[in-house]
Every structure is written in C-alpha cells, then in structure tokens.
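Shown here: the complex without one of its protein chains, the others still in place.
As written, the chains take the letters A and B, and residue 1 is the first residue of each chain.
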Amino acid sequence: MELSGMLFYLVSFLIMGGIYSVICLALNMQWGFGGLFNAGIAGFYAVGAYSAAIITSANSANHVGGFDLPIVVGLIVAGILSGIVGWAIARICVRLKADYLAMASIGIAEIIRLAVINEEWLTNGSLGVSRIPRPLEDFFTGRESELVFFIFVWIIVAITFWVAHRLYKSPWGRVMRAIRDNEAAAESVGKDVQSFRIQSFVIGAIFMGVAGALSAHYFKFFSPDATEPLLITFLAWVMLIAGGSGNNKGAVAGALIIWAIWSMTEIITQQLPPDWATRSSYIRMLLIGLFLQFVLQRFRAGLFPEKAPKLNVKSHG
Amino acid sequence: MMDFINFYLIPGITLGSIYALGAVGVSMIFGILRFAHFAHGDLMTVGAYFALSAVWLLGIPALAAIPIAMALTCLVALFADRAFYKPLRQLPTIYTVIASFGVALIFRSVIQLLWGTESQVYSVGFQKPIVLFDSLRIATRHIQIIAATAVITVALNWFLHHTQMGKTMRAVSDDPALASVAGLDPEKTIRWTWIIGAGLAAIAGVFVGLDTDVHTMMGWNLLLPMFAAALLGGIGKPLGAIAGGLIIGIAEEICTYPILGESLISPSYKSAVAFVIMLLILIFRPRGLFKGRLL
C-alpha cells in the first residue's frame, strides 16, 4: 500500500486532531456540562502518558518497568490513575466557586510536572521514556502503522464521544447545564449535584489521561517537554470555546479546526526568514491568545452553539 | 543556627516578600473584580522587563527603574482590563478567568517577541553580603527587598484604612451590591484596584530580577505560590495576603532545611509546599487565616 505525501500528511494531522478531540470532549464533560474550570489539563495528560508508557514499554534499566503489557491495559491504567487525581482535586474544590478549582488545577499540573522531572526512577527524568509500542506494530510498519494508529485513535474518539453523549443526555446532565451559567443557583445546589459534578470531572480526567496515553503511543517516546502546559491546556480551551462549549460535535469540530489553523501557521511561519523563524512560535502564541479573546467576546457560543435545556431557575426573590 | 538564619530564614523572608507583593494584587482583584487573575504572574514579568529596558536605555540602577516600571505596568494592566476583561464584566466571572488565562499568554509572547527568551540580569558582578554581629550575613539586595516590602505594607495599611479610596475598596470587597446601593462608583474602584495591583506586581517583578534573574517564565512560575498566599491570607484581605506570602516563602525555604541531617523535602519540590498549603486551606479554612471572603 503506497500513500502519497499529501495523504500521509492528512493522516498524521487527523491523528493529532483525534487526540485533541478526546481532550476537548473530556474538557467539555468538565466545563461544558459542569461549569468546572480545569487549568491543569496538561497534568492529567502527563499522568496518562507516563502510565501508558511505563506499562507498555519494554523493560528498561532507566526507569521502573517497563512492563511490556498490552496497550489496552496501558490505556485503562492511564485512565484510572488520571481519574484518581481528578477525583482527589474535585472532592476538595467542587463545593467552591469555579475559580478555586482553576487555581488548584494549575497547582496539580505543576506538581505532576515536578514529579515527572525529578522522579528519575519512575520516569527517567528529563530524558524521557522511549520504546513505547504502537498497536499491531508487529504486522504493520512505517506509513501503514501510521494508518493503523489513525484508526485506533478515532475508535477512541468514538468511544469518548459516546460517553460524553450519554452524560449529556442523562437527567443530571440537563440539570447541570441549566444551572451552570447561574452562579447563584450553582452555589445553592445540594450534595447530589455536587457528586454529579465530581463524577463529570472524574470522567473528564479519565479521558484526558487516555489522550495522554494515545500521544505517548503515537510519538513512541515521551519526555517532560511534551507536556508543555501551553500547547495542551491552552489549545484545548481555545478549541472547546471556539467549537461550542456544551456541544460534543462542537468540541470535535473545534479540535480539528483549531488544530488545522495551528498546523497551518506552523507551515507559514517556517517560510519566514531565519531570524524571524526563531520567533515564529511566539507569534503563533500571541495570535492564539488574541484569537481566544475574540472568541470570548464575539463568538462565545462557538461554531456549534449548545441547545441548552431551559430550566426556570430564578436568581432573585 | 546562624546557618539556618543566613541561608534559609532570610532568603525565605525575601522570597516571601516577593510572593506577598504579588499576592496583594491577586487578593484585591479576586475581592473586588471577583475573579482569579491568571495573568498576574505575567504582569510581574512585564514589570521586570520594563525595568530592564530602563536600566539599559537610561543606565540607571534597577531600583531607580522601579517607578518607571510601575507606571508602564499600570498602563498595561488598565489597557488589558479595558480591552479584555471589561467586555466580559456582565457574564459569569469564570469567563474573565479564561480571558486572563489568554492574557497571560499574550503578555508572555509579546515579551518573548520584544526582548527574546534569554535570561537577563540587571547588573553583573558579585555583591558582598553585609555582616552583622560577626555571623549574621545578609545580602544587600535581601535587605532592600525586605525593607521595601515592610514600607509598602505600612503604606498599604494606611491607604486602606485612612483614605476614601482605600475604604471604598474594602467596602466593595465586603459587599459589592451594598456598595452600589451606597452610590460608590464601581469602575473607579476597579481602576484603582488595577493601579495598585499592577504597581505592586511590577515591584515584585523587579525584585525577582534583583534576587535571581529576569526571564520570560519568571512570573508564570510564581503564580501558584501567589494564589496560595492570597487564599491563605483570605480573599479581599490585602494585608492577609502579605502575611500569607511571607508564611509561604519562609515555609518553602524551611522545608528544605536539613533539620536532622536530612531536609524535609528535596529542594526541587519547593513549589509543592505552596500547593500543599493551598489544598489544606481549601479543605479546612477556605476563608483563609484572616476571615476573608468565600466567593
């Protein structure tokens, strides 16, 4: 099977786009449904990536494991560990205003980053974990393995989408979305709603971990550099808001479109003269920062606006 | 014992002073504008780089560049409020939090574009520490930072309790609805909040540069301890935030002090101290040590 260069580029674009779609759907479970602001996506992503890397890579003298276990086991463990971290943080913050969770989630991402860099026995420090397998590697190599991985990623996207959709349709999901934008109502909600919010945060965290695991398998190598908070956390936020928070289709569309724009700016800035090329990544960051402001002010509902269930919640007596 | 004071306590107070100056702004903005300002660390960086340019262009020492840095940083903060935060004022404040997340990125990338990403210092050369009582050694810059923070604390206390704007800010922080019933002008109060918050952030940024060096991630890296300090002191309690900053700075240094031959935690986990304190506060005392607001 021979793939043309263009098609090959499309496949690798859709792989990263798929991984971001998983993150975006996960973020939508937390923010779009529950109004929970997670500023530490990169942390959950890193937990998932390292869990998968350590569990599935071949035995190494540089870090604990690898255990050479099947990729599915790696994905499950990645999700579970990331979910546990999410549960701990949500338990503490869910009863408080969203800002507190935002602050705490920044903290959790920072601690995870520190641990990843410093605990060399576990993660091989800044040198990273290598020899991470891809699915069905024994049967397909090169570009074919890329194609297999593309299918693998989009199966996971479909599963994530299905879970998000179920959450969205559940009775609690309706209540959550109805009260999300009403702080007075959100503050007065009872314990049941709190436990649902914890639940949606944890499920979101699980899939963020799974997305991390996918990227570890894709790159076959994972080091602390790959958990740059900016690329993960920030892009995911821009994607979700531009796509339409609260809407799962919007989350996927936002992920693909913003990832396309982000990738294209890279191609364009590569054409710049050399002394500008070094600065190109800062120009891209500046543009994406300004783009977020534009979306927040003019385009808040996103590409696919949410059809929110109308619940008559009064904020005054 | 002297080792402890010279190498842990004094650097801890210095670090704490820097956190304190940043945390005042975080606490006031949270109290009055009602949102966690994620760009506050990068506002510090902005101040540090303005001072760097003043040092380069005018050939003045960094301390003399502080007023220039404060003025320019205030303008930047007022501009950011006008352009990015004010349009979202009527929405749930979490949208402003998201916007500030983006503003942090905008600040940082503009700095990286204009000044580059290499670490810079205000002045090269080694400052001989001052020796007191034979064994107490204090670096001049530490004395400067600690003394300036003490003066600022006194001045801030005076401002908050004895000026009309200070009382207005405390009133708005206490109860914004009642403040508007009393006819207080919210936009003017917000302007002053930014002026004070950004001015102190600029000072803190210059102090970081004096103590270590100036680089584009310096402010973002301080965001977590500043948030923790503001929560520890109680939201809307600027003086509490100063106490919170000092406690966290000192705690971070002390945790790395080898008490029984081995330090409590490895120095590379210093910033985990702030996080642990933040979590403990959120679990046990969400109003902070000094009965701040729970928003």
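Just so it is clear, a residue touches a chain if its C-beta (ideal position, glycine included) is under 8 Å from a C-beta of that chain, and two chains touch if they have at least 3 such contacts.
Note that contacts and distances are computed from a predicted model.
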Chain excluded from display, named as in UniProt, from "Amino acid/amide ABC transporter ATP-binding protein 2 (HAAT family)", "Thioredoxin", "Proline iminopeptidase" or "Small integral membrane protein": "Amino acid/amide ABC transporter ATP-binding protein 2 (HAAT family)"
Have a look at B:Thr73, B:Gln112, B:Thr153 or B:Thr168 and name the one touching the chain we're not showing. B:Thr168
Consider the whole complex, including the chain that is not shown, and state which of B:Ile130, B:Leu178 or B:Ile259 touches that chain. B:Leu178
If the missing chain were put back, which residues of chain B would it touch? 164, 167-168, 170-171, 174-175, 177-185, 291
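We adopt the following convention: only the chains that are shown with their structure count from here on.
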Using mean C-alpha positions as chain centres, tell me how far chain A is from chain B in Å, no decimals. 30
Within the complex, which stretch of chain A touches chain B? 35, 37, 39, 92-93, 96-100, 102-104, 106-108, 110-111, 114, 117-118, 181-183, 230, 234, 237-238, 241, 279, 282-283, 285-286, 288-290, 292-293, 296-297, 300
In their shared complex, chain A is touched by residues of chain B numbered 30, 35-36, 38, 83-84, 87-88, 91-95, 97-99, 101-103, 105-106, 108-110, 112-113, 223-224, 227-228, 231, 266, 268-269, 271-272, 274-275, 278-279, 282-283, 286, 294-295
